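Please read through the structure below; I'll follow up with questions.
The complex is shown incomplete by one protein chain, all other protein chains being positioned as in the whole.
Naming follows writing order (A and B), and every chain is counted from residue 1.
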Amino acid sequence: MKKLITVCALFLGLIMLAGCGDKYEALPINEDTDVCAICNMQVKDDAFATQLTTKDGKNVKFDDIGCMHKWKEQQGTENIGMDYVRDYNNKEWIEYDNATYVYDASFRTPMAYGIITFKDKKSAETFVSEQGVGKIMNAKELASHDWKQNTDKMQMMDEDGHMHKEDQKGMDMKSEMTSSHK
Amino acid sequence: MKKAEQTLIYRLLFIALLLICHQVLNMEEALASTSIGQVNSLQAIIDQLDAGDAIELPPGTYAGPATIDKMVSIRGNSEVTLLNPSGAPAISILSDGVHLANIQIKNNASGDQSPAILVKSHQVTLEDLTIQTSGYGIILRDADQAILQNNTITWFKPEANKPKQKGNGIDLYNSNGTLIKNNHITGVRDAIYLEKSRNARIQGNKLSRTRYGIHCMYIDGSSVIDNEGQYNITGAMVMGVKNVVVSGNVFRRQSQNVHSQGILLYDVQSSSINKNVVEGNRVGIYMEQSSENELSNNAVLRNFIGIQLINSNSNQFHGNEFIANVIEAEAADSQKNEMMRNYWDSFQGLDLNHDGTSEIPYAINPFYQLLVTQTPAYQLFFQSPGMTFLSDMFTNGQEDWSTDSSPLMNADISHTVSTESAKGSADVLAIGLLLLCTAIYTIIYLGVMRE
Partner (left out) sequence: MNDMLQVARREIKTGFRNPWSYTFLILFCVFSLCLLVINSQSIVQGYSGVTGSMLSLILYLLPLMTLFLGSFSLTAEKEEGSWQLLSTYPIGTLSFIVGKYIGLSIVLLTIVAFGYGLMGVISGLVGMSFASSTYVLFIAFSCGLVLLFLTLALLIGSLSKNRWQALTVSVSIWFFAVIGWQTILISVLNFLPYTWIKPTLVALTFINPAELVRLFVVIKLGGGSILGPEYYQWVEWIQRSSGSWLFIAVCLLWISFSIMVVYWLWERGRSHG
């Protein structure tokens, strides 16, 4: 029994040492095991993935920033240690508060929330000027966003949907291309 | 004299052999040169057609990419092969009413996401196509009323690439009223992916070794009927839909991945899920944030977890059979469902008035589910004797558990008989006999008999 206790104590000591690293860190995405905590879809290792770490060290991943927002609605934000989003261009992890957000209903994201994130305002502006659409927001402005999922084409284009559909198509092929080249 | 004759014969034989070899080599060369020489440009053929024409391609090898921008019907036969090493789609269809049939397409541009066929127009029919792709199979964009049937779509390099580099087999976006029938799809990312495409009918397809067999997002009013899937990560992933019918599908052996399911329902409203068979999956039916659905007459067999309900209320469950699952049901925050007349094989009911249902209700214990949601590490305790013991002791708030008010006493035999068959009864007999003899020998010679 004594031995058992010694072993346990030793082990706990080891974990303690291991645990004293950096407090919060964005973890890499493992496509084999990571699914979105909200919608259960596989989290792809792409620019739409987000994650947060709670204060007790639990890491939660999402496939779309909209799902992360939903999680925050359900669980509250008090217990969040750090939350991360990814830069659209180079998939670098950035802190939620420091990111720039671009929204348009025509942007295709995994759960159709239509929000794309950038590490700085400049790259966001470049993207918007390339696309011709998009509303730029910072984290504070994003808090008042309505988080509507663009699931229903009837909502956004009424009878005369053709113009809009063309935009969408251009966008979606483009995003496919960009993601395939990375 | 005899010897000379023999040598002569040998020589002759040798020369004959040489000649044959030469002939064969020549023939191969000839074949190679003709097949190279005969690669026709499909685009050139299409350019000569007028709208309304129907042609049958002569056997041979053709080269893509090609764009079809007029209403034509192109039919091949089993010897028509279209090669497309370019980065563009092998065939792009831009005109309404195009009909394409019986062509083998090899879309093998390396490291490219381009589809074998891209459809951007209405009323297109694609049938009996055999597609090997290293990108997507068939992509439909803003293409209504398409018919895709009897096609075979496979991944070009089996097992070579991880799913993240793969494309989907059939990929729909903004395309309504599509019929997807009797296709065979293996090895791609999602076999059939539908987004924002209403009133689709997905019927009789066979899907295996993909990420999600059928992945539906926002496809109100569609039906998923009589499909079969196995060895996918998830058989049918149904998300964000209303008024959908999921019926008569069979999903087996989705158990490899830590998130595998037979059928996943997330944010599904007012839909009917009936007569499906889910067998040997990690989770048979997983349901989250879904309401007003009817789940009836499903056979849930030999899964690790039969059915898992998270935050789903106002659904109706009746006539389902849960047989030989390690854990039949898990439920959390899902107490307001109507459960009646389901069969739970591990439940010992009591039928006092002989109406075929038990007077004792069957309640789903939420303890394990709550425990692992909080701390996933405890999944290590899945169905260990101690965990069962602990769950049984947990009776807090039993009135709030999901409860089947009148569980069935007996299962419908037709469902229980599985199509699976385990081999090896003879082996078991042989090993058993061997063990028994050894044991008896040991007891007698080492124990009972004196030296």
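Just so it is clear, a residue touches a chain if its C-beta (ideal position, glycine included) is under 8 Å from a C-beta of that chain, and two chains touch if they have at least 3 such contacts.
All values reported here derive from a predicted model rather than from experimental measurement.
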| item | value |
| --- | --- |
| Missing-partner contacts on subunit A, residue numbers | 3-4, 7-8, 11-12, 15-16, 18-19, 32-34, 54, 56-58 |
| Subunit B residues that touch the omitted chain in the full complex | 255-260, 280, 282, 302-305, 323-326, 328, 345-346, 371-372, 375-390, 416, 418, 420-440, 442-443, 446-448 |
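Please note the rule applied: only the chains that are shown with their structure count from here on.
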| item | value |
| --- | --- |
| Interchain centroid distance [CA atoms averaged], subunit A/subunit B, Å | 29 |
| Subunit B residues within the subunit A interface of the complex | 112-113, 120, 141-142, 162-164, 173-174, 195-196, 211, 217-218, 233, 237, 239-240, 257-259, 264, 266-267, 286, 288 |
| Touching residues (chain side subunit A, partner subunit B) in the complex | 31-33, 35, 39-42, 44-45, 112, 149, 151-153, 165, 168-169, 172-173, 176-177, 180 |
